[in-house]
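Below: one structure, written as structure tokens.
Only a part of the assembly is drawn; its chains keep their places, and the rest are absent.
Just so it is clear, A and B label the chains in written order, and each chain counts residues from 1 on its own.
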């Protein structure tokens, strides 16, 4: 029987997508908008200030197109922390001007397809660089001022091509090839993988960060030719945007 | 011709998903919010207090993400009981601040794939432990304070892989293997299976309870490699949340 890979988990993740109610925004008197911006900035700052490995990380992004205007991403040690972060947004008067149109719940995950050493010799002295690399996957830092792409994905269970019916070694080999493609973008793309199996509608959420949005297109396009994606990847909706500092919220809303 | 397995049924089940209208909640004067919380707590307490095998069981859960904020689960002896529970929620002033965005109707079920003894020798003296196990499946207790995952599923009727076209013994063998995977999580995961054939859009609703949400991810992921899931499982939307006592409703809504 095909075996599941060993996995390790880090922070739980909430991708919280919001659209702005621009009609209400235009109609609101200045002091209401000021208050909304003030409480929004305060919420974002407080949540971004947790930045350390014990507490998590948060960031806000502008999003292009009709599917959302804002994306707030929270990494936290527990689902309860995420629930609280989600509800505390609703306590701000900024929430009066936004609607939560989409979201994604997941947990950062590394798997034993590639780094079998890491999983097999838990007590052995694993390479420190590898350990730090894994740590960066489980408790990622969110880069400043970069473009972001988010999409959920699953592995195909088709009648002919069925990821979950393949021997472990075949899957590991494809994931390794996939990793090679990723490494061509080292320094250009930072990738966070989080499992949503049992939590949300696809199996993983993928978040990409880049200084140049063309690199996002290029890595996703190149990877699509990898067997792991071409035969076995099934993709949901894609969102693209850019991180901004909380202090710029007012400017963002002003157009 | 492929034969359907014998089944036994217990309580009917309503999964009642509600989103909170946070704009209305923020705008409401305190006495209205107090009244909504009061009537909400009263509704939940009254429905949770039925807890015994003749009357059913109920519980309320917080839910993460945009698909819902609250999940109220009712187990009851009849569909009429469920209809009443659903409508009585609408009599509370809490309902003013929520919208029913999703739901699932089913009936707890055990089937003769695995425990053929139970079904074949109805009058014979079936092992008392098995009988109690079955009773726990048909009239489940809802664990306190645990995380919950709910998802609907069907068995694939593909052009190549068709569950309903397989001989009984093949299906029984796969279900047995599936049960083995489940047993690896004994003590960590409690699972309630309820049939929705003829009642709702998928064929079963699955509700998982766990102290550690990572166990939810792990069991669903491991099971996906079982032939019963990898080749024959088709899954709907996933919801994740956590049970809370009715008395905490006010705190939940306060953020």
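Points to keep in mind about this one:
Going forward, a residue touches a chain if its C-beta (ideal position, glycine included) is under 8 Å from a C-beta of that chain, and two chains touch if they have at least 3 such contacts.
Just so we're clear, the structure is a prediction, and the values are computed from it rather than from any experiment.
The total count of identical chains across the complete complex in this file is 5, with 2 shown in place.
Keep this in mind: only the chains that are shown with their structure count from here on.
Chain geometry summary: the mean Cα position of chain A and that of chain B are 28 Å apart.
Against chain B, in their complex, chain A makes its touches with residues 1-4, 7, 9, 12, 14, 17, 79-80, 82-84, 86-88, 90-91, 93, 95-96, 100-105, 107, 157, 159-160, 162, 164-165, 195-201.
Of all residues in chain B, only 20, 22-23, 25-26, 62, 64-67, 147, 149, 151, 158-161, 177, 208, 213-214, 216-222, 224-227, 229-231, 233, 237-238, 240-242, 252, 254-255 touch chain A in the complex they form.
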